[in-house]
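Presented below is the structure to which this report refers.
The complex appears here minus one protein chain, its other protein chains still in place.
In this document, chain identifiers A and B correspond to the written order of the chains, with residue numbering beginning at 1 in each.
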């Protein structure tokens, strides 16, 4: 699909010729995923406008191309058909596949000055885990999130629980969940204790449970998966038991997309969801809610998630420098703080949280800092070669277990077998 | 005696007819209610605040806020324009190309006609989105990704249209064509003056199918469009309402209403004429 050597050559020649002609101006095309309606694009646009004001010699064209998956397909297709694209925000977990396609270059190749190197080291280490492969940095964190626990304080009080004490471990989650689950006279549940979404990104939620059980899902090189380790099976059994045994969560799958509504409609006391939802929940909740770190079993933990900046290989040295400039601008503390406040995504560096703006915001709205505090315990999101296929294997295993089609052990062993087969080529 | 039996059976018949009529009317209405319900719900959710998206209360306050939010979040006018342009572009090409091909297959005896017809019929089932992988690469190599023509190109020739027109043209008396020939008409003139006017019902039916197909088409435009330059309503709405970010039914409903309003209004205004002409035409 991607070896159109001649065309690529031609495009390189053409684009160098063109950039030579334009000389003074460097044009950048950036692909950007917007899973969220239009509001995000406005924030990105305004940051880019600021950048262009500071750098009149660089023109940035942002292409908003749908969700993460669409953005990746479209950016790669553009490159393949000879249209320009110098940088993109894409799924942090796409890194192995992008490397396999020989589409990206490590930032180390471009960020060579001492100042640049300090910049490379200025981010939270947990956010760099998905971007670093083979000792090089391929992805710079930008639109990043983790999973946090949202809980309804009013419901906690009504159930006689301490509203400032969210469940700290799995046992507490079950105990409190039981107290929070309410039934009506006919035995129908009117209020659930907890909900963990199992469509959309089941593997991501599951990554939290396994990390809490002290087991990662893959190696850093993305060539091995550990789906059938006992701790993983145990984690999935626990997830299932919340519905089947403890009855604090509905059985079957729970929709990622509608879960926020369930929480806002007070149908569940606790939900696990992306920090990216924080601003939306804050805006529409008409009850007292809290945000806490996910509960621990053997340890605390959550995977990171979201998108990283990547630099495409098919670009001129000038374009690469300009692209680096843009990435540096967008991840600079002030911009990162602005971005975080307006979207709910994380500030990507400690310096961002030290800005006046973000400090003030955290003071007025403490939940905003939970994601940051949790970073200390965070792990990488499931990322392997053939990421899409491997992810689906795990997703299917999780859903098969939650919907009672298979036992956790059978489902995960099967997924592991299949994953090994898929990854055999990359060992 | 004979009369009495007839009378009784008539009475019985009319009673049972009335009863079954009542039941059947009820069923028709229940079905109708179910069919229009998504639209009614969209109206409800769009005009009320989000708290009432999942609650129904008569005293719920009305608001236009959702429309405002939706309007600033997505360039609906641009999407609408794209959809209209793409749909019309495809329709015009289809009508012309299918007429020419349909005539050739219906009226000209040439070697290989059967084979050609069979080859064309393949596309009746194998529509371009089935071959999405290859067609995408073809479009990419033509540098037509993210253009109107890119969205339309695979659909410009329609086996369905060719098939329908061929069938219709076959039913038109050969004598009419012969008469036109004697008057010295060229082939194109014959097609335009004789065949096209007589096939109007078929054109109407085919246009309805084509417009509805491309107005609603999603998968292919999703793959070949990148930006607002060419993105049609369906793809725009999919991005706008993507469940990844959590569903906000009030705003999505408002967006849905904005996007279907033109078609809905046109249909409401012209319902009578539309269905009447469609019917008097009679599609077979």
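Note that in this section a residue touches a chain if its C-beta (ideal position, glycine included) is under 8 Å from a C-beta of that chain, and two chains touch if they have at least 3 such contacts.
The definition used in the following text is that contacts and distances are computed from a predicted model.
Asks: Tell me the UniProt name of the left-out chain, picking from "Aspartate carbamoyltransferase", "Carbohydrate ABC transporter membrane protein 1, CUT1 family", "Peptidase M16" or "Twin-arginine translocation pathway signal".
Replies: "Carbohydrate ABC transporter membrane protein 1, CUT1 family"
Asks: Out of all the chains shown, which come into contact with the hidden one?
Replies: Visible chains that the missing one touches: A, B.
Asks: Which listed residue, B:86, B:151, B:199 or B:237, touches the chain dropped from view?
Replies: B:237
Asks: In the full complex, which bits of chain B touch the chain not displayed? Write them out.
Replies: Its contact residues with the unshown chain are 17, 24-25, 28-29, 31-36, 38-39, 41-42, 45, 53-54, 97-98, 100-101, 103-105, 108-111, 113, 116, 118-136, 138, 153-154, 156-157, 159-160, 162, 167, 170-171, 181, 187, 205, 208-209, 212, 215-216, 218-219, 223, 233-235, 237-238, 241-243, 247, 249, 252-253, 255-256, 259-260, 263-264, 267-268, 271-272, 275, 278-284.
Asks: List every residue of chain A that touches the chain not included in the displayed model.
Replies: 1-3, 69, 73, 97, 100-101, 186-189, 192, 198-200, 250-255, 257-258, 261-262, 265, 267-268, 386, 388-389, 392, 395-396, 399-400, 402-403, 405, 425
Methods note: only the chains that are shown with their structure count from here on.
Asks: Taking each chain's centre as its mean C-alpha position, how far apart are chain A and chain B in Å?
Replies: Inter-chain centre distance comes to 39 Å.
Asks: Using the touch definition from the top, list the residues of chain A that touch chain B in their complex.
Replies: 1, 34-39, 63-67, 70, 73-74, 77-78, 80-83, 200, 255-261, 265, 276-277, 280, 284, 286
Asks: Show which residues of chain B lie in contact with chain A when the two form their complex.
Replies: 50-51, 53-54, 72-74, 136-137, 140-141, 143, 145, 222-223, 226-227, 235, 238-249, 251
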